[in-house]
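Every protein chain of the complex appears in place save one, which is left out.
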Amino acid sequence: MSTISRDEVARVAALARIDLRPDEVTRLAGELDVIVESVARVSEVATADVPATSHPLPLTNVFRDDVPEPALPVQEILAGAPQQENGRFAVPQILGEE
Amino acid sequence: MTAATTTGLVAYEDAVRRYDPVLGIEVHVELGTLTKMFCAAEVAYGGEPNTQVTPVSLGLPGALPVVNGKAVEYAIRIGLALNCSIAESCRFARKNYFYPDVPKNFQTSQYDEPIAYDGWIDVELEDGEVFRVEIERAHMEEDAGKNTHVGGSTGRIQGAEYSLVDYNRAGIPLVEIVTRPIEGAGERAPEVARAYVQTLRDIFRTLDVSEARMERGNVRADVNLSLRPTPESPLGTRTETKNVNSFRSIERAVRYEVSRQAGVLDAGLPVIQETRHFHEEDGTTSSGRVKSDAEDYRYFPEPDLVPVAPSREWVEEIRATLPEMPVARRRRLQTEWGYADAEMRDVVNAGAIDLIEATVSAGTSAAGARKWWMGELARRANQDDVMLADLSVTPAQIAQLQGLVESGRLNDKLARQVLDGVLAGEGDPEAVVVARGLEIVSDDGPLLAAIDDALAAQPDIVEKVRGGNQGPVGAIIGAVMKATKGQADAKRVRELVLDRIGQ
Partner (left out) sequence: MGTNDMTSDITRLSASDLASALASKSVSSVEATQAHLDRIAAVDGDVHAFLHVSSEEALATAADVDAKRAAGEELHPLAGVPIAVKDVVVTKGLPTTAGSKILAGWIPPYDATLVERIKAAGLPILGKTNMDEFAMGSSTEHSAFGNTKNPWDLDRIPGGSGGGSAAAVAGFEAPLAIGTDTGGSIRQPGAVTGTVGVKPTYGGVSRYGLIAMASSLDQAGPVTRTVLDAALLHELIGGHDPHDSTSINEPVPGVVAAARQGATGDLRGLRVGVVKELSGEGYQTGVSARFDESLDQLRALGAEIVEVSCPSFTYALDAYYLIMPAEASSNLAKFDGMRFGLRVEPEEGPVTAERVMSATRGAGFGDEVKRRVILGTYALSAGYYDAYYGSAQKVRTLIQRDFAAAFEQADVLVSPTAPTTAFKFGEKLDDPLAMYLNDIATIPANLAGVPGMSLPNGLSDDGLPVGFQILAPAKADDRLYRVGAALEAALESRWGGPLLNRAPELKTTELAR
């Protein structure tokens, strides 16, 4: 059976961009381990002959016409921005020291 | 990771002699639809920042995507033009990664179910050699927003203080075209890479699915390259080079990477699989960010969208509306016009195909059209440093001009003078002929008079010609031409002179 180690939790948390305190990592590892062991049962019945369903309803080909609709007003877009400058979202430097 | 030692570059010619390059090219084309891929924000070049955005393209909580049917049609057109199979059913997938210019922190793309796959196109190199490039897939996806880096010494990503993000571009429809490994190009790899992207660009324009201007970013190319000792060896480690923003850069990037990787391999070191950045200024590539965990995109089928299942009827409808592809058109025209390969190549390289085609449609022979466009007109264009198409003369006018020559009303020299008049804006050839009085004299009378004058001026010529030496006739003809300001048919003059002398 698979176990979720502290290292694994830390790796996945980094992938999901969530800072965790060390005690959180430990706690989560324990909780997730129990959960994963339980849900792993699904592979018992998920045999090769069963197709996967990603949508509850069998819709296909839902398209819209190539016709413009009004855009959101800029002020409204930027109103909720943590930081903005000259009509653009200001974000911290991307990819610091590596 | 090894320290970034700079191994030496191996001269290109030497590198390709000892290593076999294998290419892989990814091209992204921005579709020229009116609205974005998944929302109805208008797409327009150069708008004020964040003015072409809806909750969907901004990735606001609660927003949902809806597929632009036109973009699907364009993607199918591209697939068909690339000789691909069109999927019976395909789905969008989420490519999950965090980056400020990706508003949802995932890109809606296609993963293992592209809309088009297993195609090919023939790429013509400048000397006429044809190279077949196999296309693995073409799929639909959306573009990201644009970061502008502010502060820092270079203004590039590393060392910048912060960034400003504009989401106007976020959500614009893209089609990504991926080749299979391009093998067998040998030392022509740089040319093949370049010609491939140019061919694609021509196709996009012919299909009218994109403005396809590399300098505007409508067409973007990432070049993958690996080296191996021989064509029979397994594939080597490849690098991906980005920021290749022009056709010439593609060629230069390939050359550089071949040289660089040869140097690394010669030193006994492994080529590092990485993304590299091309530098326009000096034609080199440098290491980009080393991706560690970012490769785990955790693809899964996009639950907010339903499958795209183009009916075979729809696909055939689209196929029926496809215009003739550039390469096929060139071949057809070459056959129709009867040009030799080298002649056709020159025509293509000069950008004269459309002009010649129009001239032929206006009634000229293919040979006649080529004579003008690739001869006198090419010379003039070169002289004035303009494109052929920018000269102030139309194919219809050239057709008229050639018609005047063929009917005997003008000789070549006169025709060139008429052309001057047309280029100067004096009107159609007919009008210039009349206005300048440039027609060949068709009445023998004035010719005979001029001949008599010339003979009278050089009486010894008569004796010589009667004596069997026809050479000096030329001098008489020359005198007559001068007297008539060139408006005489030289052949007719010769006939008359001989006739006169014979008497």
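So that you can tell them apart, the chains are marked A and B in the order they are listed, and the count of residues begins at 1 in each.
What we mean here is this: a contact is a pair of C-beta atoms (placed from the backbone, for glycine too) under 8 Å apart; a residue touches a chain by one contact, two chains touch by 3 or more.
No experiment lies behind these values; they were computed from the predicted model shown.
Novice: Out of all the chains shown, which come into contact with the hidden one?
Specialist: Checking the complete complex, the chain left out touches A, B.
Novice: I'm checking contacts with the chain that's been left out. Which of B:Y19, B:F106, B:F204 or B:W372 qualifies?
Specialist: Spelled out, the listed residue whose C-beta touches the missing chain is B:F106.
Novice: Which parts of chain A face the unshown chain closely enough to count as touching?
Specialist: With respect to the unshown chain, the touching residues of chain A are 4, 8-9, 12-20, 24, 28, 31-32, 34-36, 38-47, 50-57, 59, 62, 64, 72-73, 76-77, 79-83, 89, 91-97.
Novice: Kindly note down the residues of chain B that lie in touch with the hidden chain.
Specialist: Given the touch definition above, chain B has residues 55, 58-67, 94, 96, 98, 100, 103-106, 163, 165, 295-296, 298, 300, 303-306 touching the missing chain.
Going forward, only the chains that are shown with their structure count from here on.
Novice: Distance-wise, how many Å sit between the C-alpha centres of chain A and chain B, to the nearest whole number?
Specialist: Centres of chain A and chain B (C-alpha means) sit 42 Å apart.
Novice: Would you tell me which residues of chain B are touching chain A in their complex?
Specialist: Chain B reaches chain A through residues 33-35, 39-42, 48-55, 58, 66-72, 89, 91, 98-100, 147-149, 151-152, 157-158, 160-167, 289-290, 293, 296, 298, 300-301, 303, 305-310.
Novice: For the complex, which residues does chain A have touching chain B?
Specialist: Residue positions touching the partner: 11, 14-15, 17, 54-55, 59-69, 71-72, 74, 77-78, 85-95, 98.
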